[in-house]
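Left out: one protein chain. Kept in place: all the others.
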Amino acid sequence: MDADGGVELEIPAHAEFLSLVRAVVATAAALDPRLGDERIEDLRLAVSEATTNAIESHAQLGSEERIAIRCDLGEDRIEVEVQDQGEGFDPDSLSPMPPPTDPERLEYEHGLGLPLMRVLADETRIRTGADGTAVSLVVYTTPRGRS
Amino acid sequence: MDADGGVELEIPAHAEFLSLVRAVVATAAALDPRLGDERIEDLRLAVSEATTNAIESHAQLGSEERIAIRCDLGEDRIEVEVQDQGEGFDPDSLSPMPPPTDPERLEYEHGLGLPLMRVLADETRIRTGADGTAVSLVVYTTPRGRS
Amino acid sequence: MFLGLTTSSRAPWTVLHVRGEIDMASAPQLRQEVVRVIDRGDHDLVLDLTEVAFCDSTGIGVVVAAVKRARTAGGDVRVVCVNERLREMFAITRLDRVFDLFDLVDEAVAGAVPGAETREAG
Partner (left out) sequence: MFLGLTTSSRAPWTVLHVRGEIDMASAPQLRQEVVRVIDRGDHDLVLDLTEVAFCDSTGIGVVVAAVKRARTAGGDVRVVCVNERLREMFAITRLDRVFDLFDLVDEAVAGAVPGAETREAG
């Protein structure tokens, strides 16, 4: 990933900036003519989910630190990394959603973000620790993501 | 100007990123409900002009450095600063445009950017030196720009 | 940043028309309106998302909350959306099995009222 070829954005950790992040990602992704509208929409939604989590993680700490979003237009992929300075979490210990037939299902208003990201992006990488989380979302621009 | 309340964007110094800068500025400005569409459009165009000059200044040096754009949503104003690492210039020594009646006028395809910025923005400040230029463009959100 | 929210009556259904982008910034506004409508007794609710240009999982969460609140009050929620992306999201989250999705408000209000079968069947 060539850091110099990318776009970097820093926003205050407030929900009102989500629409701006989406605009940046969609506009950056549109610079690659190989990416169709559907894939741009996939990435836009996935990044919105990741940024929402990042903003929530700062809210929980009462942190006024900013959220950083990097978009890298690579040879065969677009990679967006959302970086927060929240407390981190354990992605493996999240409780799975009850099945739709279970009346309990309606108790779960949350917990949809990460599953959605994993479906929408071609690759989802999470690096997380006590000093923050970085979520990388990759969408391939060439059929197999390898040029 | 509260640096923590703003949005920061860094782009490669290439023309294809201009549309992204415009999208960011328009979306950031739209977060302030007091700003009408016309003023947003003013700011969007002024920032596009400043960013165009910044990109040109890097191209002239063959510099691969990035351009930084900061949007600050203040109490009574939106301020956007475009910062480059070009060679700088002397804003006072630019030759004025010939009048429209002068046939020479058609020799001037350039030199419209700064005059436009000055008309579009409520305040235009230029800090420039051998290590770069920072152009600040301010649009007031309250009638007199003082809250 | 703000949603357009209007309600119309298609007795016994109340239709809540939503316009705009539903995310963490705008979801509270939608949630508040849903609560207001259901709590005033209009618990047979059609959520018309036809003009929703964007909806993320926060928005989906509000829909889930609406279904729960309406059912608890003895009513139900039907969701109208044509947006393929939104349909997909309801499918990925398997929520399309939890409540009914319709293409048109007319179709949503034409279906049987919840409980009507047991009340009227004889």
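First chain written, first letter: the chains are A, B and C, and each begins at residue 1.
What we mean here is this: a residue touches a chain if its C-beta (ideal position, glycine included) is under 8 Å from a C-beta of that chain, and two chains touch if they have at least 3 such contacts.
From a predicted model like this one, the values you see are computed outputs, not experimental measurements.
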| item | value |
| --- | --- |
| Touching residue (missing chain; options B:P33, B:P100 or B:P143) | B:P100 |
| Options B:V7, B:L45 or B:V135, residue touching the unrepresented chain | B:L45 |
| Positions on subunit B where the hidden chain makes contact | 15-16, 18-19, 22, 41, 45, 48-49, 52, 55-56, 97, 99-101, 105-110, 112-113, 115-116, 119 |
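In this text, only the chains that are shown with their structure count from here on.
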| item | value |
| --- | --- |
| Intercentroid distance (Cα basis), subunit C paired with subunit B, Å | 44 |
| Two or more partner chains touched - positions in subunit B | 31 |
| Residues of subunit C engaged with two or more neighbouring chains | 1 |
